[in-house]
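Quick one: the structure is below, questions incoming.
Removed from the display is one protein chain of the complex; every other protein chain stays in position.
The chains carry the letters A, B and C, assigned in the order they are written, with residues numbered from 1 in each.
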Amino acid sequence: MSRASGRIRLGMVGGGEGGFIGAVHRYAARIDDQFELVAGALSSNPEKALRSGLALGLAADRIYADYRDMARAESARPDGIEAVSIVTPNHLHAPVARAFLDAGIHVICDKPVTTTSADARALCELVRKNGLLFAVTHNYSANAMVRQARQMVQEGQLGELRVVQVEYVQDWLAEPIELDGQKQAAWRTDPAQSGGGAIGDIGSHAWQLADFITGLDIESLCAELSSLVPGRRIDDNVQVMLRYANGARGSLWASQVAPGHGNDLSIRVYGSKGGLHWRQEQPDVLHWTPLGEPTRLISRNGAGTLPAAARLARIPGGHPEGYLEAFGNLYREIAASLFARRPGSVPADPAAEFPDVEDGLRGVQFIEAVQASSRAGGVWLKPGEPG
Amino acid sequence: MSRASGRIRLGMVGGGEGGFIGAVHRYAARIDDQFELVAGALSSNPEKALRSGLALGLAADRIYADYRDMARAESARPDGIEAVSIVTPNHLHAPVARAFLDAGIHVICDKPVTTTSADARALCELVRKNGLLFAVTHNYSANAMVRQARQMVQEGQLGELRVVQVEYVQDWLAEPIELDGQKQAAWRTDPAQSGGGAIGDIGSHAWQLADFITGLDIESLCAELSSLVPGRRIDDNVQVMLRYANGARGSLWASQVAPGHGNDLSIRVYGSKGGLHWRQEQPDVLHWTPLGEPTRLISRNGAGTLPAAARLARIPGGHPEGYLEAFGNLYREIAASLFARRPGSVPADPAAEFPDVEDGLRGVQFIEAVQASSRAGGVWLKPGEPG
Amino acid sequence: MSRASGRIRLGMVGGGEGGFIGAVHRYAARIDDQFELVAGALSSNPEKALRSGLALGLAADRIYADYRDMARAESARPDGIEAVSIVTPNHLHAPVARAFLDAGIHVICDKPVTTTSADARALCELVRKNGLLFAVTHNYSANAMVRQARQMVQEGQLGELRVVQVEYVQDWLAEPIELDGQKQAAWRTDPAQSGGGAIGDIGSHAWQLADFITGLDIESLCAELSSLVPGRRIDDNVQVMLRYANGARGSLWASQVAPGHGNDLSIRVYGSKGGLHWRQEQPDVLHWTPLGEPTRLISRNGAGTLPAAARLARIPGGHPEGYLEAFGNLYREIAASLFARRPGSVPADPAAEFPDVEDGLRGVQFIEAVQASSRAGGVWLKPGEPG
Partner (left out) sequence: MSRASGRIRLGMVGGGEGGFIGAVHRYAARIDDQFELVAGALSSNPEKALRSGLALGLAADRIYADYRDMARAESARPDGIEAVSIVTPNHLHAPVARAFLDAGIHVICDKPVTTTSADARALCELVRKNGLLFAVTHNYSANAMVRQARQMVQEGQLGELRVVQVEYVQDWLAEPIELDGQKQAAWRTDPAQSGGGAIGDIGSHAWQLADFITGLDIESLCAELSSLVPGRRIDDNVQVMLRYANGARGSLWASQVAPGHGNDLSIRVYGSKGGLHWRQEQPDVLHWTPLGEPTRLISRNGAGTLPAAARLARIPGGHPEGYLEAFGNLYREIAASLFARRPGSVPADPAAEFPDVEDGLRGVQFIEAVQASSRAGGVWLKPGEPG
């Protein structure tokens, strides 16, 4: 840790009172004491923005109702924010990110990075030009045991990869609660605000988890998006078959209508030498079966933990770390990079890593390919190519 | 039970020494003491047939080297077999079944019932004409808790069905052991003998389990068969996306190359009112989540067991029943029907049920549709229609 | 297997219609086709004895109402039974066993072998004198993975043993169902018939499981028997602290009043080099943690299965075997010994083993020590010594 010169000065756009993901980002930023939230445009409603900001202890003059004002004002202050966390509905990610990048402020953006690949490509170009940090908070990839899985794949412990099964299963939209005004449900099931239903909300997490652990390129995919709840305006169930470039096969399932599941993200990866299983609802355990040997339960900070996992663990094995700790890991990785960008700083831990805007672009391309395949009746398409 | 007039006289074709599934059928027939194995053509090799028969305590004059001789001779004896169990490699199911049906002998046939739907259709016609019993041993459907799941679906406890996820995962073919002469692997990976690799061997079980529990018709499917082990001549990994006629969506995965899995058949069914999960490696527990309530663990013979399950349980809850008991359940159901066909018998328990030759035909049609879809590069097809 | 000269001719005392454990013994004897039930005194009620015997297909002249008649008659027949299974309430085990031993017939007796150690000692002396086989059906010790655990301990894989935690937990007596005439509950909670409540019924199984796996001698114990259900005449909850002769410590808990448990027998054994966990409700998996390494899931017939376990498995890994198969293992081990005693036979597999009358005596001594300790208010006693 390198906070000798003070914690990272952080701003936030979105995340006003009643929101979920904004609060999560604040927990994540706080847990390791490397960020200090000092400014925010927490709501586009000025009153709510003010009330939310005061409740969080922000100074009144750093509470903004418009993110453009915030970008301008903060970039002009000597003690202005160094980075901004963007936790608005998806369709606002692109304009907000652009405003802060233009103001020379680093960006931490929730996923999916944008609602169109055109927007994402534009952000990529901007970042390539101005060299700012742009992190996309695919938080699950920062679980210690996900890092363990990735390192095991990279080291060849699984051999040649053959099959990938990833799923993210929920039940909170099993009834049409958006019709009753449930706020989370309302914007997430509104095509205009979300840019995708289950595929954008949780399917993109599933894609990223598989992408992060396996590093495999998708050669083509065949997808089916469905709206299984009567009256729903957007997909609430996603099925995708995957052909990977190395010959492996995969399957992705995301659903918001499967009673019995809270946030049941899980992945199974099989190779010629062994198989892995990880599940976010029990994140501290990785099931690992070397071919021809008994299954092992590798636990966070327990025997067999590799450096990629061990460097992220805070507490002894058997004491569970959870969702907030994983999200906090991501902020810690980002902090390492931000500290290193301060003048005169030592370089960041080379092992630190987080999804960036290019990963974000690939995620949006994946979403678009799934949507295009499904619209065409379930045909095989390659992500990133015109459908 | 109605064995007052003596146990069912049973013959067997296939199942000589060293075989797996023949022994399983014998366990299943024996466990409830309702069958007596009295004749067999256990191998096409006469010496092996004799040796195998004697080891099983068969009388020498009822050990045959040729199943046609057996059908002829047994049908001519006053104490001849009433039913035959067919446990040969798949490609022989059709001719053997026909021989015994022609001889007026009931048939219990392993799955898939034939290797072509044309053969299966022919058997269906024969059975429709002669009225004999023809059971296909999709044993998993006879697990008590699978019956529980089926009854819950039928009673509407799940509401309208929306999603079905079924899989059968193994690892025994993760290496090309057929090249080393492993007997089970050799015939099962030989296209000429098996009529299908993973799809025929285990995919058909997965299909039947979903079919049995949900009762849903498949409107169309899109499939990908793969041979992931270098040098393999047949599919060892199966992916299928399913569109059901009621609008539900499904996914089927079968693999023989996934390290960490023995015989990991599992199914998850979700409806508008709740979700179910069953797994054959822990068959006595059914996970049931009524929407908006905590998940329940319904256990065999425990609280909440419905009649469809309770009638199959032999021992108190908490004492595990396993694979052989489930297979035995199927034989018990078949026995009930066979006893009822004896002159002067009381009718069989109307709750008794087992897959018959029509189910077998549908299973072969499913396999063929999967194969046709995959050959065409993964297109959507309807089972039972020309590909 | 050595049934060339025919299956073992078996009789049964107790086990008439409606009983549980008699049916279990019959399943166990039948599953591997090495016994043939040919005679029985299934009930002391002549009508019920006859009806039960006919339902099982016994010849009318080999259905007895009095076990003494049966012992006499069968020992006089050239085709008389070779062994008898005793499945009566506990207080009858001793006189029945004596009658058959006196008639030169081998004995397979349910546990506890007697209700007093004096009776058990007398049976030991009789057996030592006449050399007959006397097996006690502590069935759990015949689970494949229990044998695995035993072999691992014997090989020193756990190092010096330090802690043993064993428990058998049920909930079927959480209400005073004996007052409503439930038959199983009635005799098992009647001190005169059972010779002990939870301690005799399930505590003795827990003791034997620990004894079998660890081989440790009990130096002393401190026990508390409780009747937690108002109106119960016998213990329904057992707590025991154990000091082993090698310095290890142990704890035994048996309860019939713990809602949520069916037949939840489990054992954990810890040594200086590793720890084991086995649970009968999921009997095919053994959890094994070598100190300083990840926990392994060793599964029946899967990787890492030792010979002691592999020799008992019938079907491939992942296909669950259950309670009846384990009970059947015991009968198979007994059969091996009985076949070997036939004139001209080959010796039995030296790996075959089953609890005998001496083990049974030690079990009764354990029960008596627990009862004596508890009666004295929870003092430390050594089993086998006057309390």
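The working rule: a contact is a pair of C-beta atoms (placed from the backbone, for glycine too) under 8 Å apart; a residue touches a chain by one contact, two chains touch by 3 or more.
In this text the structure is predicted, and so the values were computed from the model without any measurement.
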For the chain not depicted, the shown chains it touches: A, B, C
Chain not shown: contacting residue from C:Thr116, C:Gln154, C:Gln193 or C:Ser226: C:Ser226
Selected residue (touches chain absent from view) among C:Ser255, C:Gln280, C:Ser337 or C:Gln371: C:Ser255
Residue of C:Thr214, C:Asn237, C:Gln280 or C:Ser337 touching the missing chain in the full complex: C:Asn237
Residue among C:Tyr67, C:Phe134 or C:Tyr270 touching the omitted chain: C:Tyr270
Touching the absent chain when the full complex is considered, from B:Arg72, B:Arg296, B:Arg311 or B:Arg341: B:Arg296
Positions on chain A where the hidden chain makes contact: 3, 7, 20, 23-24, 26-27, 30-31, 33, 57, 170, 172, 261-264, 280-284, 299, 302, 314-325
Chain C residues touching the omitted chain (full complex): 162-163, 165, 171, 174-175, 222, 224, 226, 228-229, 237, 239, 241, 243, 247-249, 251, 253, 255, 257-261, 268, 270-275, 277, 287, 289-292, 295, 377-378, 380
Residues of chain B in contact with the chain not shown: 288, 292-299, 302-304
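Definition applied: only the chains that are shown with their structure count from here on.
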Centroid comparison with chain C (C-alpha atoms), farthest chain: A
Between chain A and chain C, centroid-to-centroid distance (C-alpha), Å: 56
Rounded Å distance between chain B and chain C, as computed from the means of their C-alpha atoms: 35
Where chain A touches two or more other chains, by residue: 292, 295
